[in-house]
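In this view, the complex is presented without one of its protein chains, the others remaining in place.
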Amino acid sequence: MILDWLLAGALIGTAAGVLLTRDLYRSVVLFIIFGLLMALVWVRVEAPDLALAEAAIGAGLTGVLFLDALGHLNPDKAAAVRQKYRQPLLSGLAFLLALGVTGLLWMALVDSPQPGVHLPEIVDQQLLASGVEHPITAVLLSFRAYDTLLEVAVILVAVVVGLALRFSQEDQPAETQVLSPLLQKMLVWLLPLMLMVAIYLLWIGSYRSGGAFQAAAVLAAMAVLMRMSGTPIPGHSNLYLLRIGLVVGLGLFLLLGSVDLVSGGNFLAWPEGWEKASILVVEGALTFSLGMLLFSLFEASPAPKQASMTRGGGA
Amino acid sequence: MTWALWVSTLLLLLALVLGVWRVWLGPTLADRMLAAQLFGTTGVALLLLLAELLEQPALRDVALVIALLAVMATVAFVARAQPAGQSISKKENEDAD
Amino acid sequence: MLIDLLRSLLILVGAAFFLVGTLGLLRFPDAPTRIHALTKVDNLGLGLIVLGLLPGVASWPVVFKMILIWLLAIAAASLAGHLVVQAWAGSQNKETSSRDS
């Protein structure tokens, strides 16, 4: 229990640090650390799946994205600092509002009604029919597959917007690369290991914590690392491959989901007897697509203004 | 045995909380990135201990992922967020040429 | 019994190393010295903890995985130290050269 209070305190303290500091660098690094603390919190909430996702995304993507943006927005840091605490009236009102929201939320939490259905029990009863042994994978790809489908579609739309912005401009993406020989040597075995861990997470998701989303995050991190270190990515500049890769997850999901529909069943009900195989195929495609989608969002960032940051060629 | 694990977990969490102080102090982004790196290592140790304590083998996977991706933030820092606005690796390369 | 005592000791000492490492991170004067706290002390601590936990692990793949985690942490820390100190030296150089000119 003391562990939980300490962890919760550290989480709130870090969050407050992210928001209250005047230094943008400090804020960003604290935000990265907040992600790691969140992973530990998910462990204490007994949600190892979420801990895995948060660790992969927090350590692999969020930090990179924000540091990347920070390097880009760097020059007017001084101006940004000055903008704060200008209007005491607004600040006071905001504090009151936040206090009120906290109070209301806590009252609502303490008074929350007992739910009428016992979801864990229902999930347990249906687990056998889903074809996989891990309840979260079952919820994601069997019981609530519709939600997952639409969620992938939402991410696809976000990527389309990002890429549209990217391709509507003449400028090239930032090409700054780290050419440290130590890094290059390490990548030789680090990258295959990342690929292996992604596949492992995907496979293990059928019977315990892991699955497409966590694997995709690791995969995306791998691609980002390749990009940053100047390791060529196969098929990177081929736009047709890019389009196919981005939609293959969603496409296979829809295709396999419609098989039962065509034969008179329900949409997104996996074919009888092929549940596990279908889920694995869809998960594999989803992993690949989601990894590519997340990586594309990283790639969609425009080039920094000053020419000294860019470095042509390479990849 | 169990009490030793719990005490160690608390010690590690304490180390984690103290480490935030270095992030706050800075003074340079490099110092902050080092502290973040330390967070990763401590988090890995914490997760391994918790995996044993809570008997959740999945936590070892979380530790594996964190250890695997620990280099990402540092590489991003060197590649993109250099305060000087110039990649050190580039300079080093020119020296070598 | 004895092995349990030994394991507890290893784990406790490992955790203590982490605390010392954090102390080093807080007390050392600049980035290059702080790297010592990060790369040496913490990875030793992690190694001790892994060593202490290993006898309680049932299967070989898990043993392999835990050792892999330790090796990865060492590699990551050394790479981070290498890159950060280069960056730090680069920014110091730039500072002094701009001060000179």
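Letters A, B and C mark the chains in the order given here, with residues in each chain numbered from 1 onward.
Here, a residue touches a chain if its C-beta (ideal position, glycine included) is under 8 Å from a C-beta of that chain, and two chains touch if they have at least 3 such contacts.
As a convention for this text, contacts and distances are computed from a predicted model.
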Under which of the names "NADH-quinone oxidoreductase subunit M", "ABC transporter permease", "Multicomponent Na+:H+ antiporter subunit C" or "Multiple resistance and pH regulation protein F" is the non-displayed chain listed in UniProt? "Multicomponent Na+:H+ antiporter subunit C"
Contact with the hidden chain, among A:33, A:61 or A:187, goes to A:61
Kindly note down the residues of chain A that lie in touch with the hidden chain. 1, 4-5, 8, 11-12, 15-16, 18-19, 23-28, 31, 34, 38, 41, 44-47, 49-50, 53-54, 57, 61-62, 65-66, 68-70, 72-80, 82-86, 90-91, 94-95, 97-99, 101-102, 105-106, 109, 112, 114-115, 118-120, 123, 135-136, 138-140, 143-144, 147-148, 151, 154-155, 158-159, 161-162, 165-166, 169, 171, 211, 213, 216-217, 290, 293-294, 297-298, 300-302, 305
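Quick note on the criterion: only the chains that are shown with their structure count from here on.
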When the contacting C-beta pairs are counted for A-B and for A-C, which pair yields the higher total? A-B
Length of the line joining the C-alpha centres of chain B and chain C, rounded to whole Å: 9
For chain A paired with chain B, centre-to-centre distance based on mean C-alpha positions, whole Å: 19
Send over the residues of chain A in touch with two or more other chains. 178, 180, 183, 186, 190, 193
What are the residue numbers in chain C that touch two or more other chains? 72, 75, 79, 83, 86
Quick one: in the complex, what on chain C touches chain B? 4, 7-9, 11-12, 14-16, 18-19, 21-23, 25-26, 30-31, 34-35, 37-38, 42-43, 45-46, 49-50, 53, 56, 62, 65-66, 68-69, 72-73, 75-77, 79-81, 83-91, 94
Under the definition above, what is the set of chain A residues touching chain C in their complex? 178, 180, 182-183, 186, 190, 193
Of chain C, residues touching chain A in the complex: 72, 75, 78-79, 82-83, 86
